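With one protein chain withheld, the remaining protein chains of the complex are depicted in position.
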Amino acid sequence: MTKRKIINDPVYDGFLSVDDPVILQVIEHPYFQRQRRIKQLGLTYLVYPGAMHTRFSHMLGALNLMKRALDVLKLKGVEITDDECRGAKLAILLHDIGHGPFSHTSERVLVDVPHEEITLLMMQRINEEMGGVLNTAIAIFSNTYHKHFLHQLVSSQLDMDRLDYLGRDSFFTGVSEGIVGTDRIISMLNVHDDELVVDEKGIYSVEKFIISRRLMYWQVYMHKTVIAADQLLLSILRRARELDPTVFHFDTSSPGFLDRFAEVDDDDIMVAVKHWQHSDDEILSTLCRNMVNRRLPAIRFSNEPFVDVHTSYFEGTGKLANRSYDFNDQEIKVLYKDGRCLPISEASDQLDRHFLEKQVTKYYHYFPKEQ
Amino acid sequence: MTKRKIINDPVYDGFLSVDDPVILQVIEHPYFQRQRRIKQLGLTYLVYPGAMHTRFSHMLGALNLMKRALDVLKLKGVEITDDECRGAKLAILLHDIGHGPFSHTSERVLVDVPHEEITLLMMQRINEEMGGVLNTAIAIFSNTYHKHFLHQLVSSQLDMDRLDYLGRDSFFTGVSEGIVGTDRIISMLNVHDDELVVDEKGIYSVEKFIISRRLMYWQVYMHKTVIAADQLLLSILRRARELDPTVFHFDTSSPGFLDRFAEVDDDDIMVAVKHWQHSDDEILSTLCRNMVNRRLPAIRFSNEPFVDVHTSYFEGTGKLANRSYDFNDQEIKVLYKDGRCLPISEASDQLDRHFLEKQVTKYYHYFPKEQ
Amino acid sequence: MTKRKIINDPVYDGFLSVDDPVILQVIEHPYFQRQRRIKQLGLTYLVYPGAMHTRFSHMLGALNLMKRALDVLKLKGVEITDDECRGAKLAILLHDIGHGPFSHTSERVLVDVPHEEITLLMMQRINEEMGGVLNTAIAIFSNTYHKHFLHQLVSSQLDMDRLDYLGRDSFFTGVSEGIVGTDRIISMLNVHDDELVVDEKGIYSVEKFIISRRLMYWQVYMHKTVIAADQLLLSILRRARELDPTVFHFDTSSPGFLDRFAEVDDDDIMVAVKHWQHSDDEILSTLCRNMVNRRLPAIRFSNEPFVDVHTSYFEGTGKLANRSYDFNDQEIKVLYKDGRCLPISEASDQLDRHFLEKQVTKYYHYFPKEQ
Partner (left out) sequence: MTKRKIINDPVYDGFLSVDDPVILQVIEHPYFQRQRRIKQLGLTYLVYPGAMHTRFSHMLGALNLMKRALDVLKLKGVEITDDECRGAKLAILLHDIGHGPFSHTSERVLVDVPHEEITLLMMQRINEEMGGVLNTAIAIFSNTYHKHFLHQLVSSQLDMDRLDYLGRDSFFTGVSEGIVGTDRIISMLNVHDDELVVDEKGIYSVEKFIISRRLMYWQVYMHKTVIAADQLLLSILRRARELDPTVFHFDTSSPGFLDRFAEVDDDDIMVAVKHWQHSDDEILSTLCRNMVNRRLPAIRFSNEPFVDVHTSYFEGTGKLANRSYDFNDQEIKVLYKDGRCLPISEASDQLDRHFLEKQVTKYYHYFPKEQ
């Protein structure tokens, strides 16, 4: 009898059922379990109190969607071997494993390489430990596998990563704008000339997906108060580093880097911040008390850059940009019954090139609240 | 113009809107903000990954329900003054403020008084700081206020606390069994002879509520693996204390106790556990590595006590008991159109005394997994 | 390329995907399409305005669940051939096809055989027309097929029929009490000694299912006002028949019975009722005006029979009985990891024999509202 594990997931009102022993073993790996202690949306919970969900739950959710997507494609006659199935599942399961605490905020502060590189290092380490079972997964993840559409399921404008995080972040923040017809989009996936495409009937769902992503971007991911909180945390880390350059600093070239890095998570940062409230350095202690008690900087957005702004640990400026859809990226393609295959920017009546290309740029200025 | 704050809450698909400046100020208090860092269900996230929600969100949710309940009662002609409204809201908002990290697990380990006492201490402290605005709230919370039903809204078999946590825990775990017709129950609340009662039409909803609570009890709150994880954490704290009696020990009689206690939350415990993985004490380091990497003890349940069990830091026994409904507590009462008022055990066709009185007792034995 | 049809279904937030050409052809059959015009819950929409859903949607929903159940069982190693899969799907798809308008209300009035007999007649007719493709389905439906568990998927205490209608009726009435963890129950199904059973881990879900059914029974199916409306419709049909015995009367032995019966649906009854508002018979016209304008009889329930009640077209008495769980029926069985298989009445701590056997009987008296 095979071991089967059922993991509850409120997002897909239900659960994920896993019975592949290799996948079960990877889930039990300490590198994977540590993602239970890293929140998916960093400090966003200071604005949306429900947003405590972790990267752990996101990576399992993406695995859930990958399983469904592979089933749909196989049903439509796309050839996918058992090894490729497992590879695609493991690739999506591990696609975020390299994230550190408050990753998008602190990414370039804690460690000097992007999280994708650490992800690859961790995948390679697990692969060694498990005798090469991740070979296909790593090839798919790194886009060196000969069937390109498998990589697109993991990373493209319509991958299982985005499908899961949009739905998940929407669920836990309570922002209904992000709700996506996930099941429907997945049921419309297809493969044409080794490219992941969407069947004609799925065009409205894809439009909705692009719009949802854009709205979530401004309403959640780039929410004013979240930006303000991020800036506060960055000031704290910057100041702490100035006082002690070794604080939360990881050198990828040092021996044992990976295991040391794997021991750090959101909890460590927050405990340090609480500790630094009592620092002798008044700047650091003030910043930390502000963070612990959620006294965040004021912030304003503008379409024009802010000039002549005095910058300090308590004040500064920055820039945000979003385009709902990236033309540099490979375009989402629609497959018609008659065999034609058109990019969404041509296929959609609603979302024409003008709309899709439009880039919204915002400038922000954060500064101490009136005292 | 009054300041109004909108706080998103995915549970009541929407949000909570607060405009009372006193309530806003209480929410901003560090004692309240710290509950952002204490999970509502402790280690339950090791079984239900979505269960990362905090006491902070629960207390705001309970406030949300209290607002609705007060509106319903006033609409039905129950007299409630503005001061009483604010008092009841503040009482429910603060009802859990004294909880420490992993409270139900560690309650008697960290501090030698129950959390209700610390709650009262914290309410009194905030009351002093804010010039007595919590007087009515404290009276309602402590059940010394002359209108008894206001206390029942805060603490009784059908209070806003239970209504919120059942719905919230069900939402975040994804266990649909706990879904309660919250809006309907609240709309059926009434007051009769200074007692909180339920209108006749709400009888089925109350039955459902009692059943849901019972099912959630076994499916979530007393889930085998959660019990196993709790025992592991208790062993860790016990062992760490043995090695150093001052570890996470709080003496309520020491000066500054309240502020020191208020600085400790889930994060501190988990960071300590990670740290102790490298302890020289092999028992402690083993226990901690097991916790960090989620290698939980095996556990089995039985209707009979386990005898002759060898106990250690890695093995032991315990007992759980649940009765869906507590006769020692005040019974839930149903108000009929003709003016009669009957306890639910008489009013309900389905849930008779036999069913309600039934106590389920389980014994458990946890022990190291096969090595 | 195979034809694939996607049918939206708000209940399983998504849709049903069908690609078996035989099943598609059966769905297009006039006998099946007519169920679009027969409401699942008859006059219940007079109490729950959302309850307009049809038998058509229920039968498709039950097919959806059957597909999932068969997938789960096959994954667990239960042997089911392709012919048996299709048979089980067709059996559940057609299990209610014989229902007439307002079936539970008018069943014995319009036609003198129970709806199951007409279902079988219609299945046989379709089978003839389609060259025997329903042979296996009919055997499974009639419980003559050698694998007993396939029949249990169609008709037993835990069949796909009940699972769908509980969830569906709950969804459309808005009565959250009926929400069932459908996906979870289905994932726990198994087969042991040719019996459909539930894996040990599914025990709480089954308990919830039994409780939900009981609560839905009293809150929806036997709702006072629904009973009152049913009695009004019965009085109308009875009076109309008295005036003209051929009205809506179907003789199963007459030639062309099946096609004539298949032409009658809810719409015909309601149009006749509207028409009879202008009847010369004052009893009939009064009853019909009451129905059209929703002036329903008053009704009261009692635990004791009503005696000395004057009966007329406007007044009468009746009796309702419900037991949450039927011991005469085959019991739901739980399969333990150690191979034991126990009936739920022994396996469940909560729902013991006393609870399960309890029969609630209610007597009702309907009478004209005060004028």
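Should a chain be cited, it is by its letter among A, B and C, assigned in written order, with residues numbered from 1 in that chain.
Assume a residue touches a chain if its C-beta (ideal position, glycine included) is under 8 Å from a C-beta of that chain, and two chains touch if they have at least 3 such contacts.
This structure is a prediction, so every number in the text was calculated from the model and none was measured.
Trainee: Can you tell me which of C:79, C:263 or C:280 touches the chain that was removed from the display?
Mentor: C:263
Trainee: Among B:183, B:200 or B:352, which one touches the chain that has been omitted from the display?
Mentor: Residue touching the absent chain, from the options given: B:183.
Trainee: Looking at C:103, C:173, C:286 or C:350, which residue reaches the missing chain?
Mentor: Of all options in C:103, C:173, C:286 or C:350, contact with the hidden chain holds for C:173.
Trainee: Please output the residues of subunit B touching the missing chain, sorted low to high.
Mentor: Here the touching residues of subunit B are 6, 13-15, 17, 19, 75, 183-184, 187, 201.
Trainee: For the chain that got dropped from the picture, name the residues of subunit C it touches.
Mentor: Within subunit C, the residues touching the omitted chain are 7-11, 13-15, 28, 30, 33-34, 36-37, 39, 45-50, 52-54, 56-57, 60, 171-176, 263, 266-268, 270-271, 274, 292-294.
Trainee: In the full complex, which bits of subunit A touch the chain not displayed? Write them out.
Mentor: That gives, for subunit A, the contact residues 175-177, 179-181, 184, 204-205, 207-208, 211, 214-215, 218-219, 324, 349-350, 352, 354-355, 358, 360.
Keep this in mind: only the chains that are shown with their structure count from here on.
Trainee: Most C-beta contact pairs, which chains?
Mentor: Chains A-B share more contact pairs than any other pair.
Trainee: Mind checking the centre-to-centre distance between subunit B and subunit C? Centres are C-alpha means, answer in whole Å.
Mentor: One centre to the other, that is 40 Å.
Trainee: Centre to centre, by mean C-alpha position, how many angstrom separate subunit A and subunit B?
Mentor: 32
Trainee: Can you tell me which residues of subunit A touch two or more of the remaining chains?
Mentor: Only 13-15 qualify.
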